[in-house]
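Below you'll find the structure I mean.
Of the protein chains in this complex, one is absent; all others appear in place.
The block that comes next holds subunit A.
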Amino acid sequence: MCVFLSIVQMEDVIARMQDEKNGIPIRTVKSFLSKIPSVFSGSDIVQWLLKNLFIEDQVEALHLGTLMAAHGYFFPISDHVLTLKDDGTFYRFQTPYFWPSNCWEPENTDYAVYLCKRTMQNKARLELADYEAESLARLQRAFARKWEFIFMQAEAQAKVDKKRDKIERKILDSQERAFWDVHRPVSVYGLQNDIRSNSPTHTPAPEAKQPTEEELREQIKFWQAQLDRHRLKMSKVAESLLSYTEQYSDYDPFLCTPDPSNPWISDDTTFWEMEASKEPGQTRVRRWGFVINEVLKDPVGREQFLKFLESEFSSENLRFWLAVQELKKRPIREVPTRVQEIWEEFLAAGAPSAINVDSKSYDKTTQNVKDPGRYAFEDAQEHIYKLMKSDSYSRFIRSSAYQELLQAKKKVKHFK
């Protein structure tokens, strides 16, 4: 049977709560004519959680405690609604027999037996609540045919109960009631119902099949390929993650308030209007200088990059790269035609926008074009990308066109 990890972990915590030495102090309280056995207060629970789970905030402890109560691990002794209050309200632990990990799915007949038994007990102490009385009436109608059988079971249980010690009975009665508070909650709304519903994605998985010989050979090939992989040292990787985050911190609205304001907070959409305008702001232009992908990602960046290359009569590389990107976005039906068009324009003998590709990629591409797919130009595109990165891009960033854009807004700001 499938038990969620969260249930297992909750029960670990509950077990710790019940530990004799470090758990919650359980006591018997004197009240009017009788004694209330085996209780602790809501505050006790909150305090224990704060201390033992290293929670810094009372709100968080209360929230977690409420979820545990909704699952029925401890319950208020005088209420059907299973919630946690950070005060002197008395709570009792549920017996492990009734814990969710036992995968309880009690039937309505079980509930009927329970309610019927309750009516046989001392009415003064354990009178049915309104909703319980309603449920009992409904169940009597539903199970009219087998009511005699239900009654007999209830009688038998009541008999056993009567033989128990008074204190023991008090505790067991409350625990049984709490069990039904979980499985037949007083309200269709609220926490107790919600926690029981589950997503269809979390059904217990069927037994894993034994892998076949074929599958095992595949696995071995995979592990061997993984072993051949080149890995970087953690120190290097960590530095890389740190510097990336550092570089983009200014652009992260959660770390650095956007200029002039975050539209969601100020209800002012100026920030978005500025981004949408064809005039790129200084921060946006600065970003293009980080790495070539930033220029390629931003439509305005692409436009500026293209303009610069056209002024140098060297735009065919970028145009080829853009054309291949666009090719991959087409429906599969249009791909063969488009592949031909790109071939004619950039790679065929006498092409108007001839690009310079290494012979290996060229040969491969020639082959691919015969059976054109979306990745026909993959090798050529990779080669061209590397060229652009090392050559055209660095020239663009150093160009006066780019530098002017970078400074332009600064100047404007200055004269404001």
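Here is the rule we use: a contact is a pair of C-beta atoms (placed from the backbone, for glycine too) under 8 Å apart; a residue touches a chain by one contact, two chains touch by 3 or more; residues count from 1.
Here is the rule we use: contacts and distances are computed from a predicted model.
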Chain excluded from display, named as in UniProt, from "Guanine nucleotide binding protein (G protein), beta 5b", "Large ribosomal subunit protein uL15m", "COMM domain-containing protein 6" or "GPI-anchor transamidase component GPAA1": "Guanine nucleotide binding protein (G protein), beta 5b"
Contact partner of the left-out chain, one of A:Ile36, A:Leu64 or A:Ile150: A:Leu64
Residues in subunit A touching the chain absent from view: 4-6, 9-10, 13, 49, 53-55, 57, 59-61, 63-64, 67, 194, 197, 199-202, 205, 208, 210-211, 213, 216-217, 219-220, 222-224, 226-227, 229, 231-242, 244-249, 251-255, 258, 262-265, 269, 271-272, 275, 293, 296-297, 325, 328-333, 374-375, 378, 382, 385
